[in-house]
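With one protein chain removed, the remaining protein chains of the complex are shown where they sit.
For clarity, chains are labelled A and B in written order, and residue numbers in each chain start from 1.
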Amino acid sequence: MADIADKISAMGLVLPSGPVMPAGVVLPFPPVLVRGNRVFVSGHGPQDNDGTLAGPFGQVGVDVTVDEGYVLARKTALSILGSLERELGDLDRITAWCSIFGMVNCAAGFGAQPAVINGFTDLIIEVFGKKVGAHTRSAVGMASLPFAIAVEIEAELLIDG
Amino acid sequence: MADIADKISAMGLVLPSGPVMPAGVVLPFPPVLVRGNRVFVSGHGPQDNDGTLAGPFGQVGVDVTVDEGYVLARKTALSILGSLERELGDLDRITAWCSIFGMVNCAAGFGAQPAVINGFTDLIIEVFGKKVGAHTRSAVGMASLPFAIAVEIEAELLIDG
Partner (left out) sequence: MADIADKISAMGLVLPSGPVMPAGVVLPFPPVLVRGNRVFVSGHGPQDNDGTLAGPFGQVGVDVTVDEGYVLARKTALSILGSLERELGDLDRITAWCSIFGMVNCAAGFGAQPAVINGFTDLIIEVFGKKVGAHTRSAVGMASLPFAIAVEIEAELLIDG
């Protein structure tokens, strides 16, 4: 069983522990919320394995390269998978990804948001396959993101009813 | 009954009247739309009790303090509750909050969006309790918002089928 967890291990990936926020930060909402068969995922940023927010920080295109942004989007996927595993118990309960909203911290004139958010999409498709993992998305430029993270992603999925 | 309306009154809060837009502004869409048991809420800004958009206006971190932003997010929650009451007739029909998208008008480098949007989340949890009121969210920085409002929030909820 635990096909998805096995797949993640086989890929040499590790899901980070729960988010460790900067001192004084209160987040009065759940990272993942199940309502019926729908699974809502709060905006997540990239985490290092100890749960702290992962850098480099700042704007992609200024402080962070597109390639680094791709890696941060991949880390954001792992961060979300960690939250999903803690909430659902088993990632195999996921029957379908629906849509994600991919946010890139960047300045006016930056236009490579899709190349950054591909770090997320590529990982999810590799882990879940195209049938379950396919999702619609936007990949767009934000004026700023919390704690100067360079990438933030929110999502909606389905589990068995 | 009217438990939620009673709770709002007991907290000394008043829901603002319908939105009063600046002259010439046409909004050809509903503030709230029910599709089956799903309730979609258009992006709302903070309102004063007479329905006009509430200030201070501009960017949080520049023109508006984080504490003022918190109050504006709280006023945005009341604005949304007013729209929900007008559409649903009775706020007790709400069985679950799902997710919200919290938008803060701010400049590059601002990172306290979560502290601003907590003004919304804290109020909803206080009014609806954790079971019904819990919601996922993102709290992020926008380049600009309509009419220079400092906070805008959209949401999805559920009612009985």
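As a convention for this text, a residue touches a chain if its C-beta (ideal position, glycine included) is under 8 Å from a C-beta of that chain, and two chains touch if they have at least 3 such contacts.
Source: prediction; values computed, not measured.
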Absent-chain contact - pick from A:S42, A:T76 or A:N118: A:N118
Identified contact with the non-displayed chain, of A:L33, A:A77 or A:A139: A:A139
Among B:V41, B:A54, B:A112 or B:L158, residue touching the chain not depicted: B:V41
Interface with the unshown chain - residue positions in subunit B: 25-33, 35-36, 38, 40-43, 59, 101, 103, 107-108, 142-148, 152, 154, 156
Positions on subunit A contacted by the hidden chain, ascending: 96, 98-99, 101, 106-115, 118, 121-122, 125, 134-143, 158
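Operating definition for what follows: only the chains that are shown with their structure count from here on.
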Interchain centroid distance [CA atoms averaged], subunit A/subunit B, Å: 25
